[in-house]
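The block underneath contains the structure these notes are about, expressed in structure tokens.
One protein chain is absent from this view; the other protein chains keep their places.
Up next, subunit A:
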Amino acid sequence: MLSAIASMTTLGVGLGLLLGLAARRFHVETPPIVDEIEALLPGTNCGQCGYPGCRAGAEALAEGSAPLNLCPPGGRDLALGLADILGPQAGGGACLEGMEETAQMVAFIFEDHCTGCTKCFKRCPTDAIIGANRQVHTVITDACIGCDACIEVCPTEAIIHRPKPRTLRNWYWDKPLAGDETGGDTRLSA
């Protein structure tokens, strides 16, 4: 009995030490920058960047194989944030021109075309679609991040993207037209 306890304990301690040492010895370093990037990304794993999830996207960004503007839900602000971490030339540089002033997009379901197949709401990464089998589905605009997941799976092409509808709460004035101004206008030189 005693010998059994002693042998099992030695075995346990010995193997534990071995495992611990191996973990130290063969540790693969994830660069801390990946964590930093992942914290910036939306974290919804929608897959629009072409990588399987935000973690993989962050790794690709860290090694410089992905452009800064890879993440459509993050938009221009995310691209600028990434440039702060990685430098503007990372991933071969990125053109922010197209991302200027992009309106936030949300999914919209044409109820006439929806067959209630439940495919889209099973795919939605943020549970922004509600509905049931053979019943018309609808999108909760506030939860939708505007990824393509639902559009890809819809068999009747009943889902489109459209800019987030404006309400009295989120409306604001357009930028006033500055008229016929000269180029030097916005420089702060005397």
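Simple rule for what comes next: a residue touches a chain if its C-beta (ideal position, glycine included) is under 8 Å from a C-beta of that chain, and two chains touch if they have at least 3 such contacts; residues count from 1.
Throughout what follows, contacts and distances are computed from a predicted model.
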{"item": "Undisplayed chain, where the name is taken from the UniProt record, one of \"Glutamate synthase [NADPH] large chain\", \"Autoinducer 2 import system permease protein LsrD\", \"Peptide ABC transporter substrate-binding protein\" or \"Ion-translocating oxidoreductase complex subunit C\"", "value": "\"Ion-translocating oxidoreductase complex subunit C\""}
{"item": "Absent-chain contact - pick from A:E29, A:D142 or A:E157", "value": "A:D142"}
{"item": "Residues in subunit A touching the chain absent from view", "value": "42-45, 73-74, 77, 104, 125-128, 142-143, 145, 166-168, 170-182, 184-186, 188, 190"}
